[in-house]
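Only one protein chain is missing from this complex, and each of the others stays in its spot.
Chain lettering (A, B and C) follows the sequence in which the chains are written, and residue indices restart at 1 in each chain.
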Amino acid sequence: MFAVTAAALLVAMCLAMCRALLGPTAYDRVLALNNIGTMTVVLIAVLGFLNGRPDFLDLALAYALINFIGTIAVLKYIEYGDLGTSGGPRRRNASRR
Amino acid sequence: MMAQVLSVLVWALLLSGAFFLVTGALGMVRLPDVFTRMHAAGMADTMGAGLILVGLCVHSGVNLVTLRLLLVLAFLWFTSPIATHALAKAALSGGAEPYTLAGGDEGERGTEAEGGGMS
Amino acid sequence: MREEVIIRVGAKFLAPFIIMFALYVHFHGDYSPGGGFQAGVILAAAFALLALVYGLEAVQKVLPLRFTRMCAALGVLIFAGVGVVTMLLGHNYLGYNALASDPTHPEHGQHYGILLVELGVLVTVFGVMVTVFYLFAGRGRRGS
Partner (left out) sequence: MNRVLWLWGILFALWLPLSDHYEPLFLFFGVLTCTIAVFVGARMGIVDRESVPVQLVWRGALYLPWLVWEIFKSNVRVARIILTPRLRVDPSIVHFRASQLTDLGRFIYANSITLTPGTVTTGIVGDDFEVHAIVQEEIDGSEENEMNRRVVVLEGEGA
């Protein structure tokens, strides 16, 4: 049954990857990649059970962490054009494609 | 007897989680703009991941693996809305136009939305 | 992004847990997947999150650039130092068995040796990652 779940996860990841490739805006791509990251976390957990080695769950947690921080960083870069700022004026009309 | 009930429960949880994941991914492809796609992505993040991880919890019983699974689940459910909110805010301030129904008759609605999603 | 309620409260809540998880990954490197490299990356990610939300200046007050540069060198020093110490104790370079406190159980030395070497890896990776992030995020501010 874990194999079925893993197969469904892979199908869903392919669909999300279509959206990441199609775009059309940068936000679509970020959204699709964040979603693929979430599915990767679940896939790591399922694969751990499939192989009978649930130790991989630490990796899933670490991956979820990096996925979250990466998404926030990309969005901050798109929105402000600067990773180090603490706020202030936003860059209007950031690149959309 | 008990083992069979548990096995059926695990099957049901994993399959329904996979159903929500695939539906969410399908919505990512079909829906017309980035804001509506966020709802589909939120579906995969909440129920899709949640049901699968809870299914794995039921399968493993009560031990340290369950604790780690619950940590992963708590982390996903805590961070997914934050990331979605940051994305929505960035998209609005970056000038993405929210899709709205172009004022027209009922018949046009469905095909128009679908066409927008597939392009 | 300090004025934005959701991201600020979320980052405040998460940061201590991320640091705790990073050090957990480090100390349990020989029982579960992980080790110094991953721990260094996760630890650096915690500071990257804080810098994204509170700005570079606020984080550099807690963790100055000078300190992270020193970390990058210090880690290599720890790594090489463990090797030199084992040589001084009469074993090969990085022959961990020399570190056993009880000579009849040399395998205990492996445990301590790996922990020390991993500590060197952690400190170096953490220092380099945070330095790279600082320089990348702060480019165009003032020449550093």
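The rule is short, and it goes like this: a contact is a pair of C-beta atoms (placed from the backbone, for glycine too) under 8 Å apart; a residue touches a chain by one contact, two chains touch by 3 or more.
Model, not experiment: these values are computed from the prediction.
Student: Thinking of the complex as a whole, which visible chains are touched by the chain that is not shown?
Tutor: In the entire complex, chains touched by the missing one are B, C.
Student: Could you tell me which of B:31, B:57 or B:72 touches the chain that is not displayed?
Tutor: B:31
Student: Mind pulling the chain C residues that touch the left-out chain?
Tutor: Chain C touches the chain not shown through residues 4-6, 8-13, 15-17, 19-20, 23-24, 27-28, 31, 46, 50, 54, 58-59, 62.
Student: For chain B, which residues touch the unseen chain?
Tutor: Residues in contact with the chain left out: 19-20, 23-24, 26-27, 30-33, 35-36, 38-40, 42-43, 46-47, 50, 64, 67-68, 77-78, 80-82, 84-85, 88-89, 92, 98-101, 109-111, 113-114, 117.
In this text, only the chains that are shown with their structure count from here on.
Student: Chains as vertices, touching pairs as edges: which of line, ring, star, complete or other describes this one?
Tutor: The chain contacts form a complete graph, every chain touching every other.
Student: Per the contact rule at the top, check every chain pair and give me the one with the most C-beta pairs in contact.
Tutor: Highest contact count belongs to chains A-B.
Student: Please compute the C-alpha centroid of chain A, do the same for chain C, then give the distance between them in whole Å.
Tutor: 25
Student: Where the centres are mean C-alpha positions, what is the separation of chain B from chain C, in Å?
Tutor: Whole-Å distance between the two chain centres: 35.
Student: Taking the mean of the C-alpha atoms as each chain's centre, how many Å separate chain A from chain B?
Tutor: Distance between chain centres: 13 Å.
Student: If I count partner chains per residue in chain C, which residues reach a count of at least 2?
Tutor: In chain C, 7 touch at least two other chains.
Student: Which chain B residues touch at least two other chains?
Tutor: Correct list: 79, 82, 86, 89.
Student: Sort out for me which residues of chain B touch chain C in the complex.
Tutor: Interface residues on the chain B side: 78-79, 81-82, 85-86, 89.
Student: Any idea which chain A residues touch chain B in the complex?
Tutor: Contacts found on chain A: 1-2, 4-5, 8-9, 11-13, 15-16, 18-19, 25-28, 30-32, 34-35, 38-39, 41-42, 45-46, 49, 54, 57-58, 60-61, 64-65, 68, 71-72, 75-76, 78-79, 90, 92-94, 96.
Student: Give the list of chain C residues in touch with chain B in this complex.
Tutor: Answer in residue numbers: 4, 6-7, 10, 13-14.
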